[in-house]
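Each remark here refers to the structure printed beneath this line.
Omission of a single protein chain aside, the complex is shown with its protein chains in their original locations.
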Amino acid sequence: MKKNIIYLLVFFIFAFIFFIFLNGLNESKKYIPKQVKKRFVVEFSSKDLLSNKKIFSKDYISNDKFTVINIWSSWCVPCRSEHKYLMSINQLYNVNLIGINYKDKEDNAKKFLKEFGNPFNIIFIDKNGILSIELGAYGVPETLIVNQKNEVIKKFIGPLNKRNLNEIKKIIN
Amino acid sequence: MLLSNLGYYSLVLGLILSIFLIFYSINEIKYKLFNLKISLLSILFLQFFTVLLSFFCLIFLFVYSDFSNQIVYNNSHSSDPLFYKITGTWGNHEGSLLLWLLVLTLFIFLFNLTSKGQPKRYKLLTIIFQQIIISGFFLFLLITSNPFNYLSPIPIEGLGLNPILQDPALAIHPPILYLGYVGSSIIFSSSLAALIEKNINRDWTVHIKKWILYSWIFLTAGIMLGSIWAYYELGWGGFWFWDPVENVSLMPWFCLTALFHTIIVLEKRLILKSWALVLAIATFTLSMNGTFLVRSGILNSVHTFANDPERGIFILIFLFILIFLSIIIFFVFQEDENSINKNIFWLSKETSILVNNWFMMYFLAVVLIGTIYPIFLEVINDHKISIGPPFFHKLIIPFLIPFLIFMAFGPKLKWINDDLKKNKIKNIFILLICLLISFLIIYIKGKSYLILTILFTASFYLFFVTLIDFLNKKYNLGQKIAHFAFSIFVLSILFNSIYSTEFSANMKIGDEIKFNNGIIKFEKIETFKEKNFNSLVGSFSITDKNNNIFSLEPEIRIYDQPKIVTSEADIKTTFFSDKFLVINLIKDDDYFNVRYQIKAFMIWIWISVSLLIVGGILSLRKK
Partner (left out) sequence: MKIRIIFLILISFFIFENLIAKTENELVNKISKNLRCIICQGQSVYDSNSEFALSIKLIIKKKINEGKSEKEIYSFFKDQYGEWILYDPELNEMTFVLWGLPIILFVFGGFLIFRKIFRN
């Protein structure tokens, strides 16, 4: 009798493991971070790419407008494809578009803007990637939407596409 | 085309033979419906031959760079050196499975060749179980991972073998490891057969012990080769990362180690039968489980093979069929041991081996749980966590201390019963000396870890006790060497972890950096064009604190096919330390990321594992 119970137990343990593995196979292996906590943008400061003056984030994240923070770089190829969407975000009123220039050479970054246009209200230089990490970024490109309360309400990892643009428009209006 | 067809149909024939063998054996055992006078051995050889033929076909396809074959196209390039064209055959999922199958069929053939004296029914039953496994692999290969798929139109050039696999250690690592894994399948089948036949006696243990030792030797060697490869190729100077793929090979190792200790008890006293069987089943199950975890892509790891859920489901179902099959067989045929005269005295060799098993199972549990827990948590709770080296270290290192002590005096205990009094003073004396040495080592180093000191003491204790044992002819030499080797292994890891130093910086040509009372100078960088890659070779001259000057030439290889950059470390090995230098490209063009490490007593880790293997080989010899 005792023996039977043990075997039954072993049997069920393995059956359990089997179903976990089976389900595990169907889980996507891509890691999509979940927003667990309310996240606020910490204050940061850096140099402005164009004027080379010291600038502070609190002067540009205002409490009457949404702020879109975009992390980009001239060496990043996908950044080129999302550039036109950034240009149209810039057209929206009620939005402040802040650029974070990620690990770039200043000359290249300026050349990039000259070629494709500058959608940003202001560009913070992030020479060694520290700013971006403190914003919780994974790499370039990445886009954060910050509301009037300085809270990150949406994050796009990778280049923006048309659908993302509409989503952003919806949030902002 | 012709070779692909030949290879494919040869496999189909192998599968048919496998099914035939199952029915033939069942008929022979039970029904005797027809009376076929055939030689089992020749059929088993024929089956091995079909797989061998198919394997050679694949090798030829690789050697001749026949890109009409899908896996040749995916894993080879006409400019690859011949050696890597050949090893590319098993450097991919399909090819490595074919290799696995080859070893499976070879082993069952060898098993039959070498077990002439065993009862016929037992042999037939072993063949049935082994053929069930073999046919499972045949089906797996033919249905989900056919190595002989055509491509049309035929590509002109292949994609090339992944450069990090273009390495001699890694070329022989899979075959050696498979010999270990597959050896465990023989143990599995034979144990089930012996269980059904109630054939677990001294004869059987002597006969199966060989297979256990062979598997153990190959598994150990395979793991070591993989680790050596990771050390110099992955470029950050570690040799064990607790990566899931590594853990997966370690789990059957723990089980197998426990098993061959248990089998010694079984041989001497015919106790612990059921436990030995559980271990035999678990070893193979864990090997299969490893295949599942690695091949299905269910885990995040450095080395993931192509992720294909269909393959994952196939192995998963196959694995659990085998598990449930063994549970049922166990349930039906297992008998309680009659415990007359089978008692174990608390102070005896039996107990010490049980203690060995206890720790092995604990280590196994830590590694197993640490490896698969994230899967459970994600499925049940949708919560993702990482389990890395700190977890394993915290749960394993403290338990090593009693383990090492037991390992030192366990083998000296007599069978059946022993008493403590003899050598009491001597042992306490040795222990005190060890404590003193350890304390000095830690103290001089300026570190103060209680656990570390005790761990040092325990490993020194094992070291001295086993060393003294060499003077004593009474005990088995293989065992002595193995235990001695293990003490060196732990000691070298400990020394390695406290005496290693490193530094990392971005340097450009001409830079000099002071490090560890020495100077590292980046002299120059040269470019070479090799057959299938471009190489950048840096020259560094290093002056160490004793004013010895030597140079190291790390390399960066830029492969074209596929486009991958690898770093080849340059390592200067001495008995005391490895000087390990590796450079990497960074985004800033003039600079290179330079990482220089002095890894203390590195070579001793490899020496000790090799010695461990020697111990295993010597145990084979002993009757």
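Worth pointing out:
Order as written gives the chain letters A and B; numbering starts at 1 within each chain.
Here, contacts are C-beta pairs under 8 Å (C-beta built on N, C-alpha and C of every residue); 3 or more make two chains touch, one makes a residue touch a chain.
Since the structure is predicted, the reported quantities are computational estimates derived from the model, not experimental observations.
Of the listed residues B:86, B:169, B:355 or B:558, the one in contact with the hidden chain in the full complex is B:355.
Within the whole complex, the absent chain has one touching residue among B:370, B:410, B:538 or B:554, and that is B:370.
Against the chain not displayed here, chain B makes contact via residues 234, 236, 238, 241, 243-244, 300-302, 304, 339, 343-346, 351, 354-355, 358, 361-362, 365-366, 369-370, 373, 377, 381, 383-391, 394-395, 399, 446-450, 502-503, 584, 586-587, 593. Interface residues of chain A facing the missing partner chain: 31, 33-34, 36-37, 103, 128-130, 132-134, 136, 138-139.
Methods note: only the chains that are shown with their structure count from here on.
Separating the CA-averaged centres of chain A and chain B is a span of 41 Å. Considering their complex, residues 292, 296-298, 300, 307, 309, 312-313, 316, 320, 323-324, 327, 330-331, 375-376, 378-380, 384, 587 of chain B touch chain A. Those residues of chain A that touch chain B in the shared complex are 7, 10-11, 14, 18, 20-27, 29, 31, 75, 103.
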